[in-house]
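The other protein chains are all here in position, but one chain of the complex has been omitted.
For clarity, chains are labelled A and B in written order, and residue numbers in each chain start from 1.
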Amino acid sequence: MGLLNNTMPANAVTNAVDGAVNWGRKSSLWPMTFGIACCAIEMMAVFAATYDLDRFGAGVPRATPRQSDLIIVPGTVNAKMAVRVKRLYDQMAEPRYVIAMGACVCGGGPYAKWGYNTVKGVHKIIPVDIFIPGCPPRPEALLDGILKLRENISRDDVFRRRRDTAQTLDSAYST
Amino acid sequence: MGMNEREIHALLTASGIDGVGGLEQPDLDPTVVLQPSALVEVMTLLRDDERLAMEMLHCVTAVDREDRVDVVYHVCSFARHHALTLRTSVAKPDDADESWHPEVPSVASVYAAADWHEREQWDLLGVHFTGHPDLRRLLLPPEWIGHPLRKDYVYPSEHGGIPLELDAVPIYERDEREDTPPVAEPRPAGTPLNQPPSAPSARPHAGGKAPAKKEGEG
Partner (left out) sequence: MFHDYHAVLVFLIAGCVMVCAPLLLGALFRPRNPYPDKTIAYECAEDPVGEAQVRFDMRFYTIALIFIIFEVEIALMFPWARIFRHAADVPLALWAGLFFAFIVFLGLVVDWVKGDLDWIKTFRNKRRVQE
């Protein structure tokens, strides 16, 4: 990582700086034009006019992983495709985020029991930030997932030292 | 409307080709049974005969039964508005295992559509079509071992480093950015389904406060 990443304690200055950096990162999440199967149709609907993704700053899909911050994985991941998905994720530059969209990608979906060729959830091969269930999820569900991702990014630590994870989870699930 | 299946079957038997069998299930799902040796001749007749004029072979599938492997062909005619289903079978030997491949003549020389359909059946069921121009895997990766749609197929746990099982362990090394909960935490009995497994009701709250449970939801 960079020189000063995750080195400073949390104080008023670093909170503000991290807030600014996180605001920049979450407001310009450039996704990759990457669609595998049926969920990609709903993802295209989100990129299009009715469920406009551009209003969240994420409406600049890049064709190459080198220039994208976010990879939405929509559609069943086969063994053949899994190699490519992993390579695409590897070729993205940090900070990079992954949204797993659809039942197949969250845990195998309809192929969870008898799929001989499918990866039961893309989190087996790449680390995933947000899971969006559905078959396919409505475009509003994908938008909800992207908003959740923006919330997660706004809590991220760039210059501050990483906070204790268990405490974060507790505070996320309690009132 | 064109001929019905009984008439077509009568035409086929009258043509004198050796190996044309009977008409199975004539009321429910008429299927002409063939010997593999008669396959190419019958297909050529179906395609070239004026009254039949079956221009299109729109499906070649195979079925793995207990004692035999069936290969089913569906042909249809746009000019005459009729269709036909045909079936050949290869009996399974007693010691049939994953290295046994039933042999059936290829009809790729008669219908071009059969090329990829037969490749798919080779890929998924291991039916070897003799005389096929390029019999190799179509859907699965070329280095895949086994024919998945066979009844005795054993599912692989991984392929080329990619884990294929439902409860497989992820292959990457988790970095310190642990925002997502760890994989496969068991859900204790009694936890309501609308809360995640690591919900406060399932384990002691770190802060010492009583968590506010949302009852009656979900």
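Note that contacts are C-beta pairs under 8 Å (C-beta built on N, C-alpha and C of every residue); 3 or more make two chains touch, one makes a residue touch a chain.
Since the model is a prediction, treat every value here as computed from it, not as a measurement.
*Asks:* Quick one: which shown chains sit in contact with the chain that's not drawn?
*Replies:* So, taking every chain into account, the missing one touches A.
*Asks:* Identify the residues of chain A touching the omitted chain, counting contacts across the whole complex.
*Replies:* Answer for chain A: residues 1-5, 64-66, 83-88, 90-91, 93-95 touch the chain left out.
The rule is simple: only the chains that are shown with their structure count from here on.
*Asks:* Hey, how far is the Cα centre of chain A from the one of chain B, in Å?
*Replies:* Computed value for the inter-centroid distance: 34 Å.
*Asks:* Help me check something: in the complex, which residues belonging to chain A touch chain B?
*Replies:* My answer: residues 79-80, 82-83, 86, 107-108, 112-113, 115-120, 123-129, 152, 156, 162, 165-170, 173-175.
*Asks:* What residues of chain B sit close enough to touch chain A in their complex?
*Replies:* Contact set of chain B toward chain A: 140-141, 144, 148, 153, 155-156, 159-166, 168-172, 174-181, 183, 195-196, 198-200, 205-207, 209, 211-212.
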